[in-house]
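Below is one structure; the comments refer to it alone.
Just one protein chain is left out here, and the rest sit where they should.
So that you can tell them apart, the chains are marked A and B in the order they are listed, and the count of residues begins at 1 in each.
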Amino acid sequence: MPDQEGILAQLKQRFGPDGIVRQLTADGILTVWVPPEQVRAVLSSLRDDVSPPFRMLYDLTAVDERQRQVRPDQPPGDFTVVYRLLSLEGNADCRVKVALTGETPAIGTVTDLWPNAAWYECELWDMFGIRVEGHPHLRRLLMPPWWEGHPLRKEHPARATEMAPFRLPEERMALLQETLEFRPEDWGWPPPGPDQDDLYLNLGPHHPGTHGVLRVICRVCGETIRDAICDIGFHHRGAEKMGERQSWHTYIPYTDRVDYLGGAMNNLPYVLAVEHLAGIEVPERAQVIRILLAELFRIISHLVFMGTFAQDVGMMSPVFYMFTDRERALDIVENITGARMHPSWFRIGGVAQDLPKGWEQLLGDFIELLERRLNEYEQAVLRNRIFRARTVGVGALDVGTAIAWGATGPMLRSTGLAWDLRRQRPYGGYDQFEFDIPIGKQGDCYDRAVVHMEEMRQSLRILRQCLQNMPAGPYKSDHPLATPPRRAQTLRDIETLIHHFLSVSWGPVIPPGEAEGRVEGTKGLYSYYLVSDGGTMSYRTRIRAASFPHVQMLPMLCRGLMVADLIAILASLDFVLADVDR
Amino acid sequence: MSIHTIGVIIKDWLIGLLAGWGVPVELSRLLIEVLTWAVGAALCIIAIMLAALVFIYLERKVSGYIQSRLGPTRCGPVGILQSFVDVIKLLLKEDIVPAEADRVLHTIGPILFLAVSALAYVVVPWDEGGTVAGKVDAGVGVLFMAAVGSMGLIGIVVGGWGSNNKWSLLGAIRGAAQMVSYEIPMLLALMCVVLQAETLSLAGIVEDQKGSIIAWNFLRPWMWLPVVLFLISGVAEINRTPFDIPEAESELVSGFHTEYTGMKFALFFLAEYGNLLLVALIFSVLFLGGWLSPFGYPDPLRLPGIIWLLAKSLLIVLIVMWVRWTLPRLRVDQLMGLAWKLMIPAGFVALGVMCAVIMLGWA
Partner (left out) sequence: MALEYGPVAVLLTFGVALGVAAMVTAWLLRPSDPYAAKQAVYECGMEPIGPAWSQFYARYYLIALVFVVFDVEAIFLFPWAAVFKQLSAATAMGAVPLVEVAVFIVILLIGLAYAWRKGDLEWTR
């Protein structure tokens, strides 16, 4: 484990014991409060001077504290801005919190320290109405520009029934449409016109190459992209706001739909966070079942990645083969959980049910089949010379840039850094498994594809180990907050029956506190940062999704390349729009 | 009995008939001549339409099998009526023209593309003496084919520009650059065949290969480079994967025909399949002995030459389809680089080899 005390001592030495106030959290991550005027200095010294240095801005968000009841030993404030830093070389975490007061508080930008702060800070403004001073383009990011109010503030309604009926007459639609229009002046681009060499292209939201509703505004000269701007938010569904009105238990199905290709993988960081808060130990068998499903979903997601990548560079056939294999994997998921893409299978304290009879046979056959098929895919796609010509050296990324922009997962590993959370910070039982961490060399589109391919092989290896070493025992914890309690128990003793009744009617009451659950997801690091106020619902649910910083990199990656490269880069980013917009 | 002989018999009979009605021989000869052209032209148009119907079905079936699917199965036995149903659907579709488009250009584009793609068919030697414009072919067949073949891009550019859509514009410009660039290696490959056959007539090129399969051009080692060059540039000329960048759906939505629906779109499609057949026919003529039987001349099986020609073309079409569903697409700069930096120098090498072969007296 990293030396938290050491980092804290270094900070206190620099900024004095009063400037740095420590807060203890359920997840054990070093959390410090700093006064607003010092935040920049603290962050910049955390990035550059402290050992180990925190080179990555992992997440940046806020909490509306105005209705929070239980916050002992915390500075007063209406809003808290939370900077979540990650040190890859030191394998350390740090959370820096700043208390802000007032109706529309303001804070200074950190975009000059971490370029990926740009979107996070837009989100602060968009969702909380916190002004970020010095930000180059502070704007509504996820909500449409005409939206009134800031959705993650407590006074903003979460349900349609709390608002006036929705009407969209023609005139209003035309008006709203107008606000969506792109104004080149805002970005320092010359106005379009027939005498203008550059052409402004709307690539998306309805474009076959964007994998969903992503809008990229390209400024092209001929076919060379001079500059690009991403417009996101078309797929925003308020997943974080939903967390504040669903019980801890009933929120699980929402998590499946964040990275909708990752299915059960998404449940894991959420239930891990809740279990941190509740102090639940998960039995071994449940842990291995979770790993089994998570790795199965990693394969499912990576197969979609490979297929669509090949398709986006013009190869029409591999996607059909990969989807067929993906169907086979989904068949296994269906046999285990009863659902396919969104099983919502993990529970607070374990999984919903034990594995069905005969799962070994199904899984064993699949592993054997896919091992052979992956070799074929490698031959057909990765070794194809045109595919290589289209992807080698395109959209290359070096380790430093990747870290500075918050790239994680295959995206980071393709640059040559073997950093995998399953290995660095084994969670949920991964320390019991043997697997390698595949890496790339130059971080281009081709390397990203290679890393994905190799990760599928490693996942198969993990699956084989699950198959051979499935421990016996209960599939869910007997902790009173495990929801719902195991059926056998509820039928036997009144105590559990009462728990069942309460947890199902109102939902479990999770003790107040803060915790983050993190996993090495299909596309990178996923985490849920949960704040409990001691109720049946989360006070604040923050979803850190891997695709968000990855898509933010797009303009940087595609500048100077061609439109076709932009599509190849988009395909290689392995993003899901639901994940970007949440 | 070849098509030519049948034609001569019918002609003679008609002249006799007209003479019986008192029409002057000169006039009746002219009338008959025009009638022959019309019949020939109609047959060419029918060939294009049939090619489109058959190839669309074939493409869907072939791609289906390549992608471990079944392809169309619902319309008629094994889905054989699918193309006809598609035609009906396209006929009944609303024609949507963008308000800001140039309506005239938008309408002319597909017609031009189709009409021009049909033109080159007049010099195709369907059978012994079975060329619609035999005299044109005898004089400048190869040149005519090459000249007309590259005019298709006018239709693409007109349609793409007339749509007033940026995707269409990009697609049209890509298409024009590509078709123009691959014209040159194609011409160089053609030139090698012309050097071999000592004639500019496509029918003459077939005559030159008379004999069984061993006399055909593709078995002559110095023709292997032209074979490859012609096949690649032929696929590029008809905008199919790996050279489908003018439509490149994952990049340019639908490329130059983004703003086309219904029948106008169908005309583009029709012409594209017409071009596919044309390239396959020309390839068969140049390198696979055209209408000749592989077993020698005259054909011991006594099959009409057109059957052999179509069989060879079908083989080429299937290869082109196989390539389309297997390979990714090149990027526009790689595509241009391939043409200018590899194919054109290779074309000159092929030409040099051909000259050397002739000087050495091997040809």
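Just so it is clear, contacts are C-beta pairs under 8 Å (C-beta built on N, C-alpha and C of every residue); 3 or more make two chains touch, one makes a residue touch a chain.
In this text, all values refer to a predicted model and were calculated from it rather than measured experimentally.
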Report, in label order, the displayed chains that the undisplayed chain touches. A, B
I'm checking contacts with the chain that's been left out. Which of B:15, B:31, B:66 or B:195 qualifies? B:195
Who touches the missing chain here, B:45, B:85, B:154 or B:323? B:45
Touching the left-out chain: which of B:126, B:167, B:273 or B:308? B:167
Which one touches the absent chain: A:206, A:383 or A:492? A:206
Please give every residue of subunit B in contact with the chain that is not shown. 33-34, 37-38, 40-42, 44-45, 49, 90-101, 107, 110-111, 114-119, 121-122, 132-133, 135-136, 139, 142-143, 146, 161, 163-169, 173, 177, 180-181, 183-184, 187-188, 191, 194-195, 198-200, 253, 258-259, 262-264, 266-267, 332-333, 336-337, 340-341, 344, 348, 351, 355, 358-359, 363
Even though one chain is not shown, subunit A touches it at residues 177, 180-182, 184, 191-197, 199-207, 215, 217, 221-224, 562
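One rule holds in what follows: only the chains that are shown with their structure count from here on.
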Taking each chain's centre as the mean of its CA atoms, subunit A sits from subunit B at a distance in Å of 52
Listed in rising order, subunit A residues that touch subunit B in their complex are 199, 201, 207-209, 223, 310-317, 320-321, 324, 384, 386-387, 389-390, 562-565, 567
Of all residues in subunit B, those that touch subunit A in their complex: 63, 66-69, 166, 170, 174, 241-242, 244-245, 248-253, 324-334
